[in-house]
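As you look at this complex, bear in mind that one protein chain is not there, while each of the others sits in place.
The chains carry the letters A, B and C, assigned in the order they are written, with residues numbered from 1 in each.
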Amino acid sequence: MPPTLGKASPPSEDKRWKIVAATMRRHGFSRNALIETLHTVQQSFGFLDRPSLEYVAQSLRVPLSKAFGVATFYHFFSLKPPGDHTCVICLGTACYIKGAPQLLAEVEQSLGIKQGETTADGHVSVLTARCVGSCSLAPVALFDSEVAPRLNAVEMRGRLARWMPS
Amino acid sequence: MNRVRLATVWLDGCSGCHMSLLDMDERLLDLADRVELVYSPLVDHKEYPEDVDLVLVEGSVSSEEDLHKIRKIRRQSKILISLGDCAVTGNVPAMRNPFKTAEVLRRVYVENVSVESPTPNQVVPALLARVRPVHEVVPVDVFVPGCPPSADTIFWTLTELLEGRRPDLTGKTRFGA
Amino acid sequence: MTPEQLEQIASEETAARARNPRRLSVCMAAGCISSNSDAVKKALERAVAGGPLKDACPVTGVGCMGLCSRGPLVSTEPAGVLYQNVTPEDAGEIVGAVSGPAVERLQCSRELPFFKRQVGVVLENSGQINPERIEDYLAAKGYAALVQALTEMRPAEVIEQVSRSGLRGRGGAGYPTGLKWSTVAKARAETRYVICNADEGDPGAFMDRSVLESDPQRVLEGMIIAGYAVGASRGYIYVRAEYPLAIARLNTAIRQAKHLGLLGSQIGNTEFAFDIELRLGAGAFVCGEETALIASIEGGRGTPRPRPPYPAQAGLFGAPTLINNVETFANIPPIIRNGGDWYAAMGTQRSKGTKVFALTGKINCTGLIEVPMGMSLREIIFEVGGGVPEGRKFKAVQTGGPSGGCIPEQFLDMPVDYDSLAQAGSIMGSGGMIVMDDSSCMVDVAKYFMEFCMSESCGKCIPCRAGTAQMYDLLAKICEGRAALDDLAMLEDLCDMVKNTSLCGLGQSAPNPVLSTLRYFRDEYLAHIQEKKCPAGVCACGMKQEAGS
Partner (left out) sequence: MTPAVSDVKTLQIDGIDVSAQADQTILDAAREKGLSIPTLCHLDGLGDVGACRLCLVEIKGTSKLLPACVTRVEEGMEVTTQSERLLKYRRMTLELLFAERNHVCSVCVANGHCDLQVLGQAHGLTHVQFPYRYPKLPMDASHDRFVVDHNRCVLCTRCVRVCDEVEGAHTWDVMSRGIGSMVITDLHQPWGESDTCTSCGKCVQVCPTGALFEKGKARLVAKSRDFLPYLAMMREGK
C-alpha cells in the first residue's frame, strides 16, 4: 500500500466529506468503488464538481481523467448544482405515446429553459428520465421525487406554480 | 462537328480547380478538338445553355445564388462532375457550418475590419444557413476529390468520359490531395 | 441457523396467521405509492385502531398486486375481497366491512380475466406478503429451495434441475439458463462470481422493479442457490439508482437474510458461504449488456468489450461470472422446490414456464401480469389487458424496448414465445409490452427509439456511435416531411450496416424498431415522404423547412 492511501485531504471542512470518506473506507479504498463513492458525493452535495472529483480520484488512486470520464459517462451524475426544486419529465415509451413530449414542451415554455437546465434564479431544474417505471400511470412527472400520475398541461402548470415564491 | 458540349462552373471555391484545369497545358488543345466549351468563368458566356453534355462544378453550394444556379445546371446537363473538395465535401467554405451565419458575417464584416464596412445585403447573395457539398443538393454523376485535383486526374477523368466510360477514381486521388 | 430453526420461524408465522386470519393488505409498490397508497394505509391503520378491530386486524404493506391502473389497491382477509381506487376517506367503510359484506362501490372483481388468466410463479408472493419481513417469505415456503439444495443436492444436481426446467434467460436474449450455469461451474478458476442484473433499462418495462419491491428475498434465494450451483461465494446485484424503493427493500432483505444466517458463512449450518453486495447503476442503458455491466461494477465507464471471451469464462475481475437478470433468479426457488419437470410442463416446446409482462400504453388494464409462455398476443391484450380504451383501433404492440419491434394486428394470434416474436421481427426482451392505437405514428415511434439508442450509445464503436446519429437525423427528416426516397434507401442501408457491424447488442439491435416498422408500416413512411403528411397526425410535417434542402 502506498503511503498516501486515503490521505488526500477533502476540499473543505464540510462534515459531509466524512460520509464520503466512510464510503471509501467501507470499500477499502478500492478503485472499484469509484462509482459508489461518486453516488455518495452526489447524494451528499447534490452534484459533483472538480474539487470533489479530484479528492475522490486521489483517495482511490484513480487517474483524474478516468474519474472525469466515469462521472460524465453516467447520466445520473450531474456536474452542475441542481435547482431548489426539480421537475423530472418521464420520457419512457408509455409516457411518450400518452403525451410526455407535450408536457415537456409545456414546462420548457412556462419556465423558459430547456431540459437539463436550471432557471437563472436557481429555483427550478427541468430534467428528463428514460423511464421511472410508473408506466401504468402514464404520463408521469416527478416533482421533487414525488410522482404525479396521469399528468396534463393544466395540472403541470398548477404544480409548477406551487413552487413559485408567493 | 459533333463535339461534346462542355461547361465549367465556379460556385463557392477558390478557383484553384479551374487553375488546375488550365494546368493541363498543351493537353487543352487535344481537348479542344473534342469538346466545345459552352459555358465557363474562363470565357464570356452570360446564360447557362440548354443541353450541356458534361459540366465540371467547382465549389460548394453556399448562397441562394449557388442554389439557384446548381439546380438549373442539373436540369440542363447530362453528366455533372463534382470537381474538387469544395464541391465534393464542402471543404473550406463549409468550415463556417458549425457557426451561425450571423456570427460569421459579424466576424468578417464587423469585428475583423479596420475601416468602415457595412454588412453587405445587396451585392453579396444571401448566405445559406449551411454550406453544402453539391451532391446534398442535386444528384452528382462523378466525384473528383482533391484540393485541387491534379491536372492529370482531371484530364484522365475527362478522357474516360469522352470515351464513354464511367471513370473509376479509386486510388487516383483523395480528399485534400 | 439450522434448517430446523428456519422451519420453526415459518411455522410460528403460519400459526399466528391462523389464530388471527383478519388482515388488510395495502399495495405498497411504486405504482400504488404514486397513487397515494401510503395515505390509504395510514387511514386504514387509524380506522382499525379506533374501532372494534383494534389489535385484531393488522394493516400490512404488501408488494405489487398487478392492476396498477386501478391503484391504490387494498385486499382483505379472510374474505379475499379486492378494492380498487381506494382513497383515505374510504378507510372506515373498508375496515367496517372486513368481517361482513364487501363495499361494493370499491370492489374489484377477482373474476376479471386480468386475474383469472394469470399463473403465479415469479409473482406467487407478490401482493401477498410484506416484502420487508423475511418471516412472511419463510411462511410462504421461502428458502425451502435453498435448504433443499444445500442439504439434499449436489451442485451438479441443482444445475440439472435448472436445465430440465428449460428456463431461458429472462433479460431478453433467452440463452438457456442451465447451460450458462454449467459453463460457469466448469470454468477452471479459484474464484467465481454471480451477478444479478437489475439494471432494467427498457423504457416501458418495470417487471424487475416490481419483483424487487414485492418479493426481494426470492431474488436473493435464487442467487444463493446459483452461487452454490456454480461454486461462487460472492454475488453482486447491479440495480438502477433510479429505483430507490427497490434499493431500500433489497438492503432490508439482505440485512434480514444475514441476520438469519442465510447469507454469510455456514449458510443453513452447512459449509457453504455466500455474500451479496449491492452496486448502483448510474443511468446508462448500455450497462444492461453483460460486459458493460461488469466494467461498471469494476468502477469504470460502462463500455462493452468484444466477446469472446464470454463472462462465463472471464468476467468480473477476470473470473468466471454468472450473470442472470432478476426474473431469471426469481424463477429458481420454485424450480428447485417443485423440480425442473414441473416447470417444463408449462409454456411451449422451446419456451418453458411463465413470463412476466408489464402491460402499458393504450390498454385498459395496465399493470404487471404473469402468464404461461405461448399465450397469444390477442389473449394478453384483449382478454387479460381488457383491450384498447376509448373505442380506438389497435395498431401495434411494441415488445423488447429499444432492441425490439412493433408487431401489427396480423400477428395477434401468434403465441408469445422467444422464437415467434423473433420471427415477427421483434424480441421477447425483458417483458415490456406497450400497446399503441391509431393515434400513434409508427415513424415517430421509430424516431423515439432511435433517439434513445443514440443517446444511450456508449460511443466506443463507430457504427453505433455515428450510425445511430445518422439514422436519427434521417428519421427526423422523414417526420418533418423533408425527406426523399433516397433518404429511405440510405436509412435501410444504415440499418443493415449498424446491425451487422456494431460491437455489442445495443448497436446490433438499435435498427430493430426501424426495421420492424418499415416492414409492417412502410406506407406510413411513404406518406411522410411522398405526401408530406403524417397519417396519425402526430408529426408536424412541412413545419420546418431548411434552406437549401
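Note that a contact is a pair of C-beta atoms (placed from the backbone, for glycine too) under 8 Å apart; a residue touches a chain by one contact, two chains touch by 3 or more.
Quantities reported herein were computed from a predicted structural model and do not represent experimental measurements.
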{"item": "Shown chains touched by the chain that is not drawn here", "value": "A, B, C"}
{"item": "Residue among C:79, C:112, C:412 or C:469 that touches the chain left out of view", "value": "C:469"}
{"item": "Of A:21, A:67 or A:156, the one touching the omitted chain in the full complex", "value": "A:67"}
{"item": "Contact set of chain B toward the excluded chain (per top definition)", "value": "82, 85, 88-92, 94-95, 97-99, 130, 133, 135-136, 140, 143-145, 147, 168-171, 173-177"}
{"item": "Residue numbers in chain A that touch the chain omitted from display", "value": "50, 53-54, 63-69, 72-73"}
{"item": "Residues from chain C at the interface with the omitted partner, ascending", "value": "284, 301, 305-306, 454-463, 465-470, 473, 490, 493-494, 497, 500-503"}
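The criterion applied here is as follows: only the chains that are shown with their structure count from here on.
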{"item": "Gap in Å, rounded to a whole number, between the CA centres of chain C and chain B", "value": "58"}
{"item": "Centre distance in Å when chain A and chain B are each reduced to the mean of their C-alpha atoms", "value": "51"}
{"item": "Overlap residues in chain C, where contacts from two or more other chains coincide", "value": "none"}
{"item": "Complex contact set, residues of chain A against chain C", "value": "30-36, 38-39, 62, 66, 69-70, 73-77, 91-94, 96-98, 129-138, 140, 145, 147, 149"}
{"item": "Residue ranges of chain C in contact with chain A within the complex", "value": "30-31, 33-35, 68-69, 71, 200-206, 209, 241-244, 279-285, 296-302, 358-362, 366-367, 398, 401, 432, 434, 436, 440, 445, 448-449, 452, 456, 458"}
